[in-house]
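Here the structure is laid out as structure tokens; the discussion comes afterwards.
Left out: one protein chain. Kept in place: all the others.
Chain IDs A and B follow the sequence of writing; residue 1 opens each chain.
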Amino acid sequence: MSEKLTKVQRAAKVAGRRMADHTTPFINNMWYIAAFTDEIKRELIARTILGKQLVFFRQEDGSPTALDNRCGHRSFPLSKSKLEGDTIVCGYHGMRYDASGTCIEVPSQKGCGCSGISIRSFPVVERGPVIWIWMGDEELADPAKIPQLPMLEEGWVTSHDHMDLKANYVYLHENLLDLTHLSYLHAATFGTPDYAEAEFETKITEDRMFLKRNVVPTRLPPVWGKPTNLEGKDAARITTSDFVSPALHIVHAEFYDINIPESDRPDYRIKTAHFATPATQHETHYFVLHGRNFALTDDSVTDFMHGQLMAAFDEDVVGLAAVDELIRNHDGEDYYEISVASDKAAVAMRRYLKKLSDAEHVASSSD
Amino acid sequence: MSEKLTKVQRAAKVAGRRMADHTTPFINNMWYIAAFTDEIKRELIARTILGKQLVFFRQEDGSPTALDNRCGHRSFPLSKSKLEGDTIVCGYHGMRYDASGTCIEVPSQKGCGCSGISIRSFPVVERGPVIWIWMGDEELADPAKIPQLPMLEEGWVTSHDHMDLKANYVYLHENLLDLTHLSYLHAATFGTPDYAEAEFETKITEDRMFLKRNVVPTRLPPVWGKPTNLEGKDAARITTSDFVSPALHIVHAEFYDINIPESDRPDYRIKTAHFATPATQHETHYFVLHGRNFALTDDSVTDFMHGQLMAAFDEDVVGLAAVDELIRNHDGEDYYEISVASDKAAVAMRRYLKKLSDAEHVASSSD
Partner (left out) sequence: MSEKLTKVQRAAKVAGRRMADHTTPFINNMWYIAAFTDEIKRELIARTILGKQLVFFRQEDGSPTALDNRCGHRSFPLSKSKLEGDTIVCGYHGMRYDASGTCIEVPSQKGCGCSGISIRSFPVVERGPVIWIWMGDEELADPAKIPQLPMLEEGWVTSHDHMDLKANYVYLHENLLDLTHLSYLHAATFGTPDYAEAEFETKITEDRMFLKRNVVPTRLPPVWGKPTNLEGKDAARITTSDFVSPALHIVHAEFYDINIPESDRPDYRIKTAHFATPATQHETHYFVLHGRNFALTDDSVTDFMHGQLMAAFDEDVVGLAAVDELIRNHDGEDYYEISVASDKAAVAMRRYLKKLSDAEHVASSSD
């Protein structure tokens, strides 16, 4: 039986079809983060990215390498096989692959004659602490398009972490573009009650969405207040959410004592990169790279801020998993989402993702 | 490969299409029990009813309230949100809903302008120890159609419980309408060997099915024998199964010593309401409300009978889950069920459920 939707809800349901969600095919022609550099070592590990099962390892010269995790002969997972030098020897029948995925040896026959067994390799680029991967059309893989990560510049110090998010990556991007949730989902960590009501500006370009929030005056939560000594003072908290690509969102923030003239203020800024790499439609590798431009040599500040931040981001992981679970169990017939003014950037972002996905998958199916 | 069904089995397979089963859409236009009154308190709880995810709470004046569990903005479960007075504040972005499901506050914007975000509320009616809910067309929700529960009358004492049944609700109704299973499924608890072979009468009206069984003479099982002091005596056990609605079945029974003239006999009667509230097609909230008209002030009798009864009903829960699991794993192609004489009322009931479902879902799809 169909619920009686209101006119507004019906319109929202129709409008929703133009927005990406957990049913939208992945965008392949894009640089995503596959791993932090310290995750890829001289051993074989399996990781699913954009629905594809991959195997990762580092070559003897240190180059990170990503291959299809499936032996082209009889589908044994290469991640359960043996790394010998820069080659993988399949754990089933011994087919040997070089780092380009070319099968170079079939033990049961001389001369191999096995080019067809060769498997796909994926372009990877290591930049500082992150390894980028290109899952799409290899001809389009242009490293010049890899986004810059400003927290990796000189004069900044960083920490990073990796979480398993049991939700579609679109919902993570949306979460990051509407920080009104800080007052609610993060009430116990780094949200403050005034956050949701603060003034905001939206800036939307063809492929990038920004939301800037000036929370002034406010009191800073411990994660920002303690290391800046601004705790308990009338402070400003200026935050910009920046959707950089389907793979990356950067949050920029600065903090200062509003009773100190601009020229005399210490420069307290943080930048947090949130990398959303879809594994499946309901699982996302959620990587975080956090940087600050103060207390550069104090490891205890790094530890404190990292711990506080990850506790907050864990609230997102729990909350988004609850949303995804509810949606998965919803019959869908009467499903709609109503957007409000502060969703403007998020809605633009979801339409942009939908457009990218449509373009790629329509193009591909007419190949 | 198709098994070779006999002619009788083929006919049974065809006839089965007229009977409700786990593939039949739910009947929404009906009063179901949502909960016992003591389950709904001043806190938010989630419960799935007829496939819909709901949130329940009690208002400050004590009124039980049922709403869609999904925030109309971005689908956060309200059951994981905050109850403030008679409102729910969504745990994600702070949308505030009143007890009617109307969104009355969007923190990020003044004046709200958010009527579309409002969610559906469901009519609930509290009657004694039970809370009824109407999941269907609200215009048809007539509290006058809520069935009477005779064990709540004066001169009766009751106890109640709530089980999670991992089976479709149709199979629970069928179980209750064919008590021949007492001699087998309940051989270890309140069944006796003579039960299955006892004479029975069936009465079938348009929307109600009865099956009356006179087990005379018999020996009573402890649950009835002990509190009546009829254990070990030649007794009568007269039971009527009464299918009241898709949501409710009442079992009436009386017991007496057949060697005592009717005029001198103590009046020992019990009435057990079995409420079947579908959660999903393979999960049912199974509520039991048991009453007796004797030993009214003796709590130890209540405890004894309740314990004995629940042990027996747990055998139904285990048995029906085994049936449901077998059916789920059956390929279906050669599935059929053969009915016998004592199934007459159950078959009529399943046809009635199918007719109700068809009427509602055909009507709805032509909206």
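Points to keep in mind about this one:
In this section, a contact is a pair of C-beta atoms (placed from the backbone, for glycine too) under 8 Å apart; a residue touches a chain by one contact, two chains touch by 3 or more.
Predicted model only: the values in this text are computed from it and were never measured.
The residue from A:V89, A:L149 or A:I327 that touches the chain not shown here is A:V89.
The chain omitted from view is touched by exactly one of B:L140, B:I260, B:L296 or B:A322, namely B:A322.
Annotation: of A:F76, A:F210 or A:Y335, A:F76 touches the absent chain (contact as defined above).
Against the chain not shown here, chain A presents residues 28-29, 48, 51-53, 69-70, 72-77, 80, 89-94, 106-109, 113-118, 120, 136-138, 360-361, 364, 367.
Taking the complete complex into account, residues 1-4, 6, 8-9, 12, 171, 174, 178, 180-181, 183-185, 196-197, 200, 319, 322-323, 326-327, 329-331, 336-343 of chain B touch the chain not shown.
Operating definition for what follows: only the chains that are shown with their structure count from here on.
Chain A and chain B have Cα centroids separated by 46 Å.
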